[in-house]
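Of the protein chains in this complex, one is absent; all others appear in place.
Moving on, here comes chain A:
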Amino acid sequence: MDDIIDGVTQAIHLIVTMDPEVMEIAQRSLTVSSQATLIAALIAIPLGAAIYYFTFRGKRAVIGTIQTLYALPTVLVGLLVYLLVSNSGPLGGLRFLYTTNAMVFAQVLLVIPIIAGLSIAGLSSLDKEMKYTIQSLNANTFQAIITLCREAKFAILSGVMLAFGRAIAEVGAVMMVGGNIRHFTRTLTTAISLNTSMGEFSTSIALGIILLSIALIVNFAMNIIQNWHSGGKKDV
């Protein structure tokens, strides 16, 4: 019980005093996860839209696989990226291991299925007539996909936010490929893990509160933007 109270007190103290090490760690978490989410979105939204738009053999299987990969184990991604970017691995020449780039790489792999899958789901929930109407208006494929994506934008955005949440809360993969190096690759989650193993439970709780706050703030901000632009008549 004392640990929890101490933790909350310490969290408030760390936030109010803008403790430089904590701010640096929090900023790194935010940066790495935002970059990963952005890169993943740039890959996954067009991918998802293309899978939705085109008809091809095995489409169901592809969508099923993507949905299964929502639950991709983070340590497995960590292991894969570790083996790829290790100096003796196939991408060793990039010298990515134990840098934030490797962490971004791992998180991108982790969240691509989420963004792609939820984009497909969002587009699929549009009225089917819309696709045919757009096609009948002589839109080319690119224009049609863009228009459909705009219609499903809130659903797609929700997928992106969910992906960001998974990325920033993730610990297994970034621990393996980032190495939890102080001032270099340490994030909120790996710092929590380290402090817990050092027995500094209250510091862990403090960092946990900061992590939770970041996730909440980002999500509330997006919610407000969504609400604002749908004139309060939000239906997502």
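One rule holds in what follows: a residue touches a chain if its C-beta (ideal position, glycine included) is under 8 Å from a C-beta of that chain, and two chains touch if they have at least 3 such contacts; residues count from 1.
Everything that follows uses one rule, which is that contacts and distances are computed from a predicted model.
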Matching the hidden chain's UniProt record against "Polyferredoxin", "Sarcosine oxidase subunit alpha", "Tungstate-binding protein TupA" or "NAD(P)H-dependent oxidoreductase subunit E" returns "Tungstate-binding protein TupA"
Among A:Gln67, A:Ser86 or A:Asn223, which one is in touch with the chain left out?
-> A:Ser86
Among the options A:Ile5, A:Leu76, A:Leu212 or A:Ile225, the absent chain makes contact with A:Ile225
In the complete assembly, which of A:Leu137, A:Ile181 or A:Leu216 touches the absent chain?
-> A:Ile181
Which chain A residues touch the hidden chain?
-> 27-28, 31-32, 34-35, 38, 86-89, 92, 95, 97-101, 104, 150, 153, 157, 179-185, 194, 196-201, 225, 229
